[in-house]
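Before anything else, here's the structure in question.
Omission of a single protein chain aside, the complex is shown with its protein chains in their original locations.
Right, chain A next:
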Amino acid sequence: MTTYLIKGADLLGAGRQDLLVTDGVIAEVGTVTAVDATVIDADGLVALPGLVDLHTHLREPGREDAETVATGSAAAAAGGFTAVLAMANTSPVTDTAEAAERVFDLGRSCGLVDVQPIGAVSKGLAGEELAELGLMARSRAAVRVFSDDGKCVHDARLMRRALEYVKTFGGVVSQHAQEPRLADSSACCHEGELSGRLGLPGWPGVAEEVIVARDVMLARHTGSRVHIAHVSTAGSVEVVRWAKSQGIAVTAEVTPHHLMLDTTRLTDYDPTFKVNPPLRPAEDIAELRKALADGTIDAVATDHAPHARHDKEHAFAEAAFGMLGLEQALQVVNTVMVQPGLMSWEQVAAAMSTTPARIAGLTGHGRPLALGEPANITLIDPSATVEVDRADSRSLSRNNPWHDMTLTGRVHSTLLRGRPTLLDQEVQQ
């Protein structure tokens, strides 16, 4: 295995060091001289532990025209990720040990990023009976995160049982919080003045907040861990903040798009901006940023949701929900959090690597950049300005909401256990 010398990287923004990477681990930190190694010139780059995404849709099996494990892995590597959690809403659904192992194996054979399957909470995501959570946990894929994402586990009894059940193997339920009686499947625009003007079915913030409130109480009652996926409103933040103050085991994630893009993007009915939960007003965005900075929100997760072009070229109300996120996530966090001084690189490392790895139970990820640790490393040039072009994406899909926007920061290289998966912006197949 090639030895790499990362020369002069700024480690989590705490100062310049060299990193010697050999046999998949960090063999030396400090000033490294004269070794037989391939040098990666990291002058001006910040080094972070490899990023971990708690929320990715890879679409394989079932919708290989939108994304495959291979193309999604390439997009992940390009975005600085070394591990992604693949959501269960594929076809067939990941609701058995066999289905989970298949996704796990596809990821390993591709080798660009560790693909860790998320298991469905309910059989077929139908919200009625528990899926085989224990068998998925015992499988080779060692599933620890369970989610019906795309759908809410709205039945309180089923949610309670799931939370109780996953305790035996340290699992966590990641909830897509959407009370279907308050926001049904047609809801597609934040309910407010704009949805009124545009005549689009409203998706009120309260439909998320009542489920978040219910689920933190269920977590308290069952003594289990609950994770709130893609928190999008100030009200949800308030509930999570309160729950944490009570010692309830709740964690929460926010997406890059909910940190940056507001509901006014919908004015032209461009389905690229149709996402679930919907883009929210600027006031919510401000609260989400604050909550991420103060740790109320634990993690940034992409909800990378590729869609074939023809699934987005419908009338807004009929187009598919979701947008890409893997390749722009770190750029967005840099642009809206780090550059304005809301977050340090150390906090970014926590929110995008250490904490998501801990939530997901991935022991080989989210480790410090220190001697003897696995060499999962992301290098970013924090000052580069990039005009995003959706045509440049490694994803198979083009539903990139940042197309034509200028972001600050460029992912330079990504190393997975000492092997570059991205080197000077080139994905290393």
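Operating definition for what follows: a contact is a pair of C-beta atoms (placed from the backbone, for glycine too) under 8 Å apart; a residue touches a chain by one contact, two chains touch by 3 or more; residues count from 1.
The rule is simple: contacts and distances are computed from a predicted model.
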item: Per UniProt, the name of the complex member that is left out, chosen from "Tryptophan synthase alpha chain", "Aspartate carbamoyltransferase", "Zinc ABC superfamily ATP binding cassette transporter, ABC protein" or "Betaine-aldehyde dehydrogenase"; value: "Aspartate carbamoyltransferase"
item: Residue among A:195, A:302 or A:353 that touches the chain left out of view; value: A:195
item: Residue among A:108, A:140, A:221 or A:310 that touches the chain left out of view; value: A:310
item: Which of A:23, A:129, A:155 or A:268 contacts the chain that the document leaves out; value: A:268
item: Positions on chain A contacted by the hidden chain, ascending; value: 191-200, 202, 268-271, 310, 313-318
